[in-house]
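Apart from one protein chain that is not included, each protein chain of the complex appears where it belongs.
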Amino acid sequence: MTDIAHLGPVELLTPKPEQTLHFFHELMGMEIEGEEEGSVYLRGWGDYQRYSLKLTESKQSGLGYAGLRAWSPEALERRVAAVEATGLGEGWSAGARGRGPSYRFRDPDGHRFELYYEVERYEAPEHLRPTLKNQPQKYVPRGCAVKRFDHLNILASDVRANRVFAQEALDYRLYERIELDDGEEAGAWMSATIAAHELIYTQDHHRANGRLHHLAFWVDTREECLRAGDIFVDSEIKIEFAPSRHAVAQGFFVYVIEPGGNRIEVTTGGYYVYDPEQPTVVWTEAERRRGQFWGNATVETFHTYGTPPIEGVDHQP
Amino acid sequence: MTDIAHLGPVELLTPKPEQTLHFFHELMGMEIEGEEEGSVYLRGWGDYQRYSLKLTESKQSGLGYAGLRAWSPEALERRVAAVEATGLGEGWSAGARGRGPSYRFRDPDGHRFELYYEVERYEAPEHLRPTLKNQPQKYVPRGCAVKRFDHLNILASDVRANRVFAQEALDYRLYERIELDDGEEAGAWMSATIAAHELIYTQDHHRANGRLHHLAFWVDTREECLRAGDIFVDSEIKIEFAPSRHAVAQGFFVYVIEPGGNRIEVTTGGYYVYDPEQPTVVWTEAERRRGQFWGNATVETFHTYGTPPIEGVDHQP
Amino acid sequence: MTDIAHLGPVELLTPKPEQTLHFFHELMGMEIEGEEEGSVYLRGWGDYQRYSLKLTESKQSGLGYAGLRAWSPEALERRVAAVEATGLGEGWSAGARGRGPSYRFRDPDGHRFELYYEVERYEAPEHLRPTLKNQPQKYVPRGCAVKRFDHLNILASDVRANRVFAQEALDYRLYERIELDDGEEAGAWMSATIAAHELIYTQDHHRANGRLHHLAFWVDTREECLRAGDIFVDSEIKIEFAPSRHAVAQGFFVYVIEPGGNRIEVTTGGYYVYDPEQPTVVWTEAERRRGQFWGNATVETFHTYGTPPIEGVDHQP
Partner (left out) sequence: MTDIAHLGPVELLTPKPEQTLHFFHELMGMEIEGEEEGSVYLRGWGDYQRYSLKLTESKQSGLGYAGLRAWSPEALERRVAAVEATGLGEGWSAGARGRGPSYRFRDPDGHRFELYYEVERYEAPEHLRPTLKNQPQKYVPRGCAVKRFDHLNILASDVRANRVFAQEALDYRLYERIELDDGEEAGAWMSATIAAHELIYTQDHHRANGRLHHLAFWVDTREECLRAGDIFVDSEIKIEFAPSRHAVAQGFFVYVIEPGGNRIEVTTGGYYVYDPEQPTVVWTEAERRRGQFWGNATVETFHTYGTPPIEGVDHQP
């Protein structure tokens, strides 16, 4: 019950555009919706918009921008006004592929966002037309066959400031957060819907700005996450964090590093929040030391590595 | 983005209260939250309220009432005003176990509802305290171990009238519906959230009023639905419709008849609706003839049986 | 603990070789190991021999022959002697692709078999070399990605006679069978290992000879069978029997008709037989009327259709 319908599309930057495209098309199993000015547009079989991922060649890896669809034209106006009031607004653009006028801004940490309402729904071409008309596209059994873009985890040097911005200017709901013993906020899990997380801020280990932790793509079952692990083992892709289950937000995951260096998650599970008064769960440092859901330790690089990497300091897993 | 947060609790009537209680406690794996004035209150391990199911002895099976939690005090006021305007309102009650003031009304078909906002969140007793604090209760591995109440499917002699009431007075969103060749509406799938269905009206085969098609309880995986089938096979419970996947709303299911005669579903799956402008999918008679998701036929009684059964006509599967 | 190591390879006949090849390569996800004299040789990623399926163009669909690997050179001699003693032997051939000398014979119903011992293990080419050296080939995430050939179900006009032949001449163990009220045997499930079924005879509804009921290919999980259903729904392939679980032998299944007309199963599950004295389970007609594992009805054509179909009588599902 917020002014935001959902996150996406997201733009991902890669210094190895061909290999990154191969990763998303062959291994993640996404469809190429089109190409334009050097960028490639991709979609999961369950994405309702024309695309959810824009791949752009760049000297460095990292996040280009994240789209944010408002719930209605009025919701869009309200959010633009709220962002403008913070002084972080950058103004309107005419829109982009498959999308109407977009309002550009940066969060306090410097990540780029584009707020919009108007979109084109995807119309599947003949060879991708689904048998069941309540799904946007045929299921294509290639690679992990991810269904749709799910959530975004971005690094911030000051999690609390960015989290408050997301709550106040963007109308996100805060479901879980980590507060260290010294009072610092180490992570915040927010959502615009009943899904347990859609926008996550976690602390940048190097106190850098504007970096990406990971993009997550959805599959419907835990078995598909396990199978994603099997697929990556027999590819050239580095699995950073083997399939398991998070304690925070309870999502099931497997994390890999795509050829361009960005961390990508295949995810499912979690829980739904039906309570409009849902109290925020606050995890202490001691509780986080307990590890993931089943008590297993978190892989070290998961806490330190982000994109673009910081030269000489941040080693790709 | 509606004024309704969710459906529930629901009251289920049973002529065999002991056996029905055994079914929900031992086989569905729900916890008994308490007893009061002859009713028993039950919860899934993931329900955030104190209970999601109230079992009440009655001469006949069927639905007692369905609770509807509003998103906020203001949303409650708006919905009460909208219901009152239809002339179907019945007035306020002081509330019920774990719940504040409730506004009572009937839908056009005569099913009883109670609208409310104030609730008590569940506080797990010591032996049910969860290890992970982002879940309301310990996971209890008994029977199907259903997580929470999920959705309600009620029969109506005039689906269209009731569906329009749910949209207009209750602010539900309509995601899918069936329209027969003669223009009659045979079913309507509605939701207050991104979940593909929460409130469903389907046509009463006998054109009776106020009857129940089924209550559905959620598990997180398809494997748990298959396992529910295995559990019921080795119990005294009749499986009406073996584990499979629906075409409409794409939910995964297994349907059984509980000892009191009511149809109960263990469910998971489906899809999320992130598009605020989601067009309603309209299925034709010919399309529905194709069967369920994988083309399999629907069990005959699934189209005819409801509770309370109509004497001499409606035979329990 | 029999003289037979396993069934396979099998030769499948098809009047539509290109479409059948597309089915096995793209949808079943098998690899093309090679082509020779108009036949195409295919393998699952987990098959240890060079191939488990030989596709051959033919005017009619049906089974070409089934290979049977003996456990040792001595076991081969014993089985050849036993078959010769029945008068059904046809003599030795020099062997075939990837396989040494083979002894050809027919079962009483006329199906062709080839008994052999010597084989070539598969050596994966560079692009299919697995990461884990305890598996013969890389996992290739295309279509259903079946792991290996699993079992063969053939029709016989006289099940009992063929079952006794398989036990006595071929040393198969009989785990389950169906005996009708009139004493006729309607089906027999046999195995050479702890797996619950490898060679099955079921009654030919039309009392024809030498026909095929189905070939089954293995996946490791029930979720992959469900997913196979999803894949076939969005292809041009007819699902004859939607994913579910058998009562006899307890296997999980989905059955489709490949473009050449043959019935193909994607299977998993079942149980292991560790008891050397395992008594045969005998199902009565009444017990079989109960349906499949969860009580669901068997699709009608499953009892009547076989390949090659009998003209004018046997309609493809």
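Order of writing sets the chain letters: A, B and C. Residues in each chain are counted from 1.
Methods note: a residue touches a chain if its C-beta (ideal position, glycine included) is under 8 Å from a C-beta of that chain, and two chains touch if they have at least 3 such contacts.
Model, not experiment: these values are computed from the prediction.
Novice: Which of these, B:Leu42, B:Leu55 or B:Ile231, touches the one chain of the complex that we don't see?
Specialist: B:Ile231
Novice: For the chain left off this view, which of C:Lys59, C:Lys133 or C:Arg289 is in contact with it?
Specialist: C:Lys133
Novice: Please pick, from A:Gly183, A:Gly295 or A:Gly312, the residue that touches the omitted chain in the full complex.
Specialist: Of these options, the touching residue for the absent chain is A:Gly295.
Novice: With respect to the chain omitted from the figure, which of C:Ile32, C:Leu180, C:Ile237 or C:Val281 is a touching residue?
Specialist: Checking each option in C:Ile32, C:Leu180, C:Ile237 or C:Val281, the one touching the absent chain turns out to be C:Val281.
Novice: Identify the residues of subunit B touching the omitted chain, counting contacts across the whole complex.
Specialist: Within subunit B, the residues that touch the unshown chain are 27, 29, 130-132, 138-144, 221, 223-224, 227, 230-231, 233-234.
Novice: Give me the subunit C residues in contact with the hidden chain, please.
Specialist: Touching the missing chain: residues 1-2, 5-6, 46, 48-49, 69, 71-72, 121, 132-135, 175-176, 193-195, 220-223, 247-250, 269, 271-272, 274-279, 281, 283, 287, 293.
Novice: Spell out, residue by residue, where the missing chain touches subunit A.
Specialist: Residues touching the hidden chain, for subunit A, are 222-223, 226, 229-230, 232-233, 238-239, 241-245, 254, 292-296.
Heads up, the rule we're going with is that only the chains that are shown with their structure count from here on.
Novice: Could you put a whole-Å number on the gap between the CA centroids of subunit A and subunit C?
Specialist: From the centre of subunit A to the centre of subunit C is 45 Å.
Novice: Could you state the distance in Å from the CA-based centre of subunit A to that of subunit B?
Specialist: Whole-Å distance between the two chain centres: 33.
Novice: At which residue positions does subunit A touch at least two other chains?
Specialist: Those would be 132, 221, 223.
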